[in-house]
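All protein chains but one are shown at their positions in the complex.
Right after this comes subunit A.
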Amino acid sequence: MWKRVLKMFIGLYLPLLALTLFLYYSQKVKLIETIMERQIRANTMKKVSFEEECHSFLRNTHYWANLKYPKNFDPLIAHSSFLRSYLELIEDITFYDQFRFIDLEGKEFFRAERIGNDSIIISPLQNKNYHPYVKAGLQLKKDQIYLSQISLNKENGEIEKPHKPVIRTVAPIFDNEQNQIGLVVINFKMKKILDQIKYKVEDKNVYLLDEDFRVISASTIEDDLPYESGNKKSTRDGILYTKAITQNQDSTFIENGHIWSQQSINLNGARFTFGSISNVPTEIVTPSNWIMALEIPPRLVTAELQPVFESLLTFNIISIISLLTLCYIFQKKKLEKELFYRKLESKNILLTRNKVKLEENNVIVNEMNNSLEIRNKQLSDFNYLISHNLRSPVTSMSVIVEMIQKEKKPEILHQLLPKLGQVAHSITQLTEDINDYVAILDNKEIKIIDIDILELIHEVKHEFTETLLDNSGFEVRLNLEVWDHISYSRFYFKSIVHNFISNAIKYKRENVDSYIEFESTIENNQQVLYVRDNGIGLDLDRHGENVFKLYKRFHRNISGKGMGLFLIKSQLEALNAIITIDSKVGIGTTFKIIFKK
């Protein structure tokens, strides 16, 4: 039962499962596409906002580069008042960290530093000519601004603590006669900007990498520029879990279930118009070539897929339950049906068997009915025989007795008395005959055995030896090739054969070679025996109905009791056989005996 249920269930569920998996997969692909699109947008926003910050620094620097400085500019003494108002201005712009002027030999001639959060003070000068940004600055032409890499601030060769990530801008400055007097160098604090980058968008990890794919800042770590502080030597190991970011270009890819999006921020050579009077665009010179990378960890993808997964899972669970129930009910019904059919079939078989039995019984009942009818007829005949044949002597007797009582003449009495003896004699005779007949009717003790009729007829023949020998003109002919054995009462059969032969001898014709012939045959699947003779024959028109009756005689000159054929018929019918007669006067008689099955 369960095996069948399971089989059916699998057959129904597998296509459903395949469909579900296909749906899930296509949904996943679609979702990842959407996620990627969203990621690119988010990445672009990060990039743009970072660029905006850089622009803001550049705009500030551009402003300083385009100021008209006095001839022989001396910011510390002669032109300190000129600069004061500007310094007051930058005091409130908190991302200014250092503000310096450097002469064309790379030496500082003005240095202001932020102390704490909201005061800028002028501090002692330092020689910075060995710094790459000073060297690069001295190469700058008018309308060029240098943007440095992001690095941790160092004071006197040591990384300042707490770490202070900075970016430097450098631009040439000119006096009012357009002679270059040096460079303006501004250190901008990057902490806030990097913190902003770190700020996660929709739980995605954000990384800012430099041109060597080193992590500048990442949402996964607190410290910026870890490679500078020596916390992490490696560029990406332990922070950046991808090996696919190897080129500075825009791309989106999936690696180990992580979805990555990288965008390049390259400002080198870019030109901007910062709304200066001259409206000449400023060119940016920078060694930096940043990469903004966004990473979506698999759990986010999974989380995004969760509703799809859950709904499909629910669908599948419901499907499994309902399919199982369906299969169970179906198979149960099917089993019940099969059982029902099996029962029906066995009932049918039983019914057929019963029918056959019933038919057999019917045949038996029919046979019984037939034999009962025959028996009934016999009894009725017997009844008639008794009532008729016994009644007449009895009534005669009563009449005689009555007469004797009334008669007074002795000579008549003498006549009457012997008549009583006559009555007694005829009653005795009748009783004897009836006894023979009753013995036939009462066939309880008849033994049915297999009879060899050939042998039996020979045996009977011997009883007539005298007659048969004396009259060489009488012959018993046998034609028993078809059958010569029959199940019957031997006593009856012998009596029947005896009566036939006796009759045939008694009623033979004179002056012909007389014979009696026994011929066996099969008709309608029944054993049939023909008994023929060429005797004097019988007028059936006259005697037909009386042929087999008791005390019927048809030939005045031949002695006989009129019992032979009556006994033959009785003995045959007692065992369910039928006898018919065909006869022609002067030719012979044929009896046909049918032994019913």
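By our rule, a residue touches a chain if its C-beta (ideal position, glycine included) is under 8 Å from a C-beta of that chain, and two chains touch if they have at least 3 such contacts; residues count from 1.
Operating definition for what follows: contacts and distances are computed from a predicted model.
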item	value
Options "Act minimal PKS chain-length factor (CLF/KS beta)", "YdbS-like PH domain-containing protein", "Xanthine dehydrogenase family protein subunit M" or "Response regulator receiver domain-containing protein": UniProt name of the undisplayed chain	"Response regulator receiver domain-containing protein"
Contact with the hidden chain (one of A:K68, A:R299 or A:R542)	A:R542
Touch criterion as defined above, residue of A:H258, A:H485 or A:R553 at the omitted chain	A:R553
Residue among A:S26, A:Q306 or A:Q422 touching the omitted chain	A:Q422
Absent-chain interface as seen on subunit A, which is shown	384, 387-389, 391-393, 395-396, 398-400, 403, 419, 422-423, 426, 542-543, 545-546, 551-556, 562
